[in-house]
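One chain of protein is taken out of this complex; the other chains stay put.
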Amino acid sequence: MSHDNDMPDGELLVILRHGPHGSSWLREGLDVALVAAAFGRRVSLLFMGDGVLALLAGQGTGALGQKGTAPTLEMLEMYDIETLWVEAEALARFGLDEHELMLAPQALTAEAIAHAVETHPRVLTF
Amino acid sequence: MSHDNDMPDGELLVILRHGPHGSSWLREGLDVALVAAAFGRRVSLLFMGDGVLALLAGQGTGALGQKGTAPTLEMLEMYDIETLWVEAEALARFGLDEHELMLAPQALTAEAIAHAVETHPRVLTF
Amino acid sequence: MRYAILLMGAPYSDQASHSALRFARALVARGHRLEAVFFYHDGVYNAARLAAPPQDEPHLVDGWVALHDDHGVALQVCIAAALRRGLMDAREAARHGKEGHSVAEPFELTGVGQLVDLGQRCDRLVTFGP
Amino acid sequence: MRYAILLMGAPYSDQASHSALRFARALVARGHRLEAVFFYHDGVYNAARLAAPPQDEPHLVDGWVALHDDHGVALQVCIAAALRRGLMDAREAARHGKEGHSVAEPFELTGVGQLVDLGQRCDRLVTFGP
Amino acid sequence: MKLHIVNRSPASSRVYGQALSAMGPDDRLLLIEDGVQGALPQLVRYYEDIPGRLYALREDLEARGLLGHCDASVQVVDVDGFVQLTEEAEQTLSWY
Partner (left out) sequence: MKLHIVNRSPASSRVYGQALSAMGPDDRLLLIEDGVQGALPQLVRYYEDIPGRLYALREDLEARGLLGHCDASVQVVDVDGFVQLTEEAEQTLSWY
């Protein structure tokens, strides 16, 4: 199993499926996660598909110098979002290694993703 | 060769890659083609990818009763748009036969598509 | 049951808004309570006051307003998503030193916290994406 | 060379508007003439008068206006795409019996014929889609 | 049991795979909007791992002229049936 049984189950799972800079989906999905955490919800984050690129080290500024989402992700721990998952299959698709990523997320197989979805009473996809 | 050598080369090729009802791309792409034809341009239309579904017979009204694009397509001949192409590979992908389609478009292989793109001085993709 | 809808597609650009309105009507027709529609991402454009679709197309703004008037459905627009996209009520316009407003009544600008709250107190939250 | 840009993505929602503005600046820096940017599909939202992005993000409306002011680039907005999406100038608002307007100056509402014309008289027409 | 809602065609988007990854053994999947293309006999194979749990929205099939082309393995529901599916599921997830 890829989830930690010591941890109380999350109340909200936010699935982030878009990379940085190409659209506002990643930022807007993160905003929902951060606000939910600030409201005291137990939030889990799953980076899936292109979303795994959000965690890549060495990101820069955007097309017109905008700062992107990496600075926000670096502050994630302050928000008490401690469950960070990343889709193992997507990592393989991009040829990335778990250890190249920021924030040390836990890689999940497809089965573990289905389990994560099953155990959260609320799931939002971005 | 899949193009008709008797026909003068078109000036504008409009490629329609979206089906009806799911988005406004098909309608907005068609509008450009119709206006260009009304301005006297020689316009060719290529239905590619999901766009081939625009030509399927028996379409109905949309989610809230909107009329869709089929009525516009039926008027296409009035606009002197006579070159109508459809991507053969996309038809095969959907299991559709050329003869099930409205307007009797000519099916193009990938090579013929590249040729059509090459011979039009202006190409717009929708 | 108590429902909420999260709508994230721009009106007319894709089917999301049409689908969401159709679903909303079916919900209330089956006797459910639709607490709110939360407009996020490009869904905020549904609140545009000056929308003027062709006469033979459904008027989505009017559709949302009717849902509010007839069934008490709250129309909540994410303020952060709205401001960057040019959707403001008179109060926000004044705060930004601008005149006029672009959000139709009774759409209300609100925070993402409202979405979190809806997710918690409704039995179902159904998302319509672009 | 004479260029035109066709922009079809909504500002902030996807990178298309940022890419188009960056490309436009690079064009004029290399000495080209950018005749016009034509805003179509969700690109029309770039003309929203009341856009108020956060201070640490680029202000796209201001970026387009500067391009017009400094380099004479026409900012042409498809009127059919704009009206259904809630973007009107004062004249259209009056015609529809509404007050106010939502399109920034010097963006101009125009027809698709302008796009056809640009395609014909410019050496290059570069599209930025969502 | 959760209801997954897919509005993109497997012919042009890879979103179907994300939905399938996230589905539990009892979960259901409803095709709406352009997603109903997945109900065509040539495309339904993308959903072969969830036999008996695949639904498609009748109104969206009809609008596209696809109702008569639908694969026999797909359960067609109207928008009232869509609401009913959301009643029966604990919650819904949308993949777009």
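Going by the order they are written in, the chains are A, B, C, D and E; count residues from 1 in each one.
Heads up, the rule we're going with is that a residue touches a chain if its C-beta (ideal position, glycine included) is under 8 Å from a C-beta of that chain, and two chains touch if they have at least 3 such contacts.
Fair warning: this is a prediction, and the values are worked out from it, not measured in the lab.
The absent chain, not drawn in this view, touches the displayed chains A, B, D, E throughout the complex. Within the set A:L16, A:A36 or A:L53, the residue that contacts the chain not displayed is A:L53. For chain B, the residues touching the chain absent from view are 15, 17, 48-49, 87, 89, 110, 113-115, 117-118, 121-123, 125.
Take chain E: the residues that touch the chain left off the picture are 11-15. Those residues of chain A that touch the chain absent from the view are 19-23, 49-50, 53, 56-63, 68, 90, 93-95.
Throughout what follows, only the chains that are shown with their structure count from here on.
Least step count on the touch graph, chain A to chain E: 1.
The interface with the greater number of C-beta contacts, when B-D is set against C-E, is C-E. For chain B, the chain with the farthest CA centroid is A. Shared numbers divided by all numbers used gives the overlap of an interface; between chain C and chain D this overlap exceeds half, so the copies present the same residues.
Relative to the whole-protein C-alpha centroid, the nearest chain centroid is that of C.
Averaged Cα coordinates give chain A a centre that lies 27 Å from the centre of chain C. Chain C and chain D have Cα centroids lying 26 Å from one another. Residue positions 24, 122, 125 of chain A are each in touch with at least two other chains.
Counting partner chains per residue, chain E has residues 7, 33-34, 59, 91, 93-96 touching two or more of them. Every pair of chains meeting the touch criterion is listed here: A-C, A-D, A-E, B-C, B-D, B-E, C-D, C-E.
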